[in-house]
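Handing you this structure, nothing more for now.
One chain of protein is taken out of this complex; the other chains stay put.
And then chain A:
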């Protein structure tokens, strides 16, 4: 069977354009965190750019970076995961329906509100007529895309696939999230290690990956296996152990576990269970860098791929005190409110 390698990565995040996890400085997350928009003029004509949704632009930028880095010109599939799609345009269109009582509407916002706009716009830009898919399964939307690509590279006659995860912040959606306590409010203490307040520090971003069956000089890591599911059939411990055993690994042979902790006191107990199982293992976190959103776990994969390739473990990722001796196998664990679970297993090449 063929393998699935990460050969290129592109990212737009709340950190400065070109940010690296090995940089000294990071922007600290607030209760709400907007992505730092790069310059799009080299990629998108200004007239187009003005009309384009933020999610589309961030994705085009990140996709382009990933493809360029991997020297990939002809992806045989474009697969995108997004929690809410271009939600800003959904809001715009809904606002217009309500304010103008269903009159004088224009189609642009409606068109962009469709969940598959990002994957479609990338296909249009690349003139790529290949397989094109969009997953919208909440917090494992990105892992759904990764799974699809993984399965196709392993089993089907495909060599190169572009995948990504993207989500936007939109003002009214944010205020609705505030009403139900899903997000942090202004002034809420944000503590990832000992969360005391409910809600997540909401953010946005786009993270894209060029995946291939071919290992190159630029390869970051191999995606060895992944599991996407809505709920545990057995308990957490035995499910994780079985997943590792299937891949000839065990709790002790995981060099770093990357946790999708999101500073939400309500959600912390799940991660605590995982921590207990991996007490001796170096534990990493990343949402204090990316902020939290449905597809933030794609930023987590980027971080994991970077540390495995560089074989260095920046202090700022440390969730516990343990220091890895080597970084060969990384397990990523993510969920949202006890559903949309994912495990992703990466190995050094």
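Note that a contact is a pair of C-beta atoms (placed from the backbone, for glycine too) under 8 Å apart; a residue touches a chain by one contact, two chains touch by 3 or more; residues count from 1.
The criterion applied here is as follows: contacts and distances are computed from a predicted model.
Chosen from "Thiol reductase thioredoxin", "3-oxoacyl-[acyl-carrier-protein] synthase-1", "Carbon monoxide dehydrogenase medium chain" or "Cation/acetate symporter", the protein name that UniProt gives for the omitted chain reads "3-oxoacyl-[acyl-carrier-protein] synthase-1". Looking at A:38, A:55, A:83 or A:260, the residue that reaches the missing chain in the full complex is A:83. Screening A:94, A:251 or A:349 for touch with the missing chain picks out A:94. Residue in contact with the omitted chain (choice from A:3, A:116 or A:247): A:116. When the omitted chain is restored, the residue from A:25, A:42 or A:231 that touches it is A:231. In the full complex, chain A touches the omitted chain through residues 78, 83-85, 90, 93-94, 97-98, 101-103, 105-107, 110-111, 113-117, 119-121, 123-124, 126-139, 141, 144, 148, 151, 154-156, 172, 175-177, 179-180, 182, 228-233, 294, 339-340.
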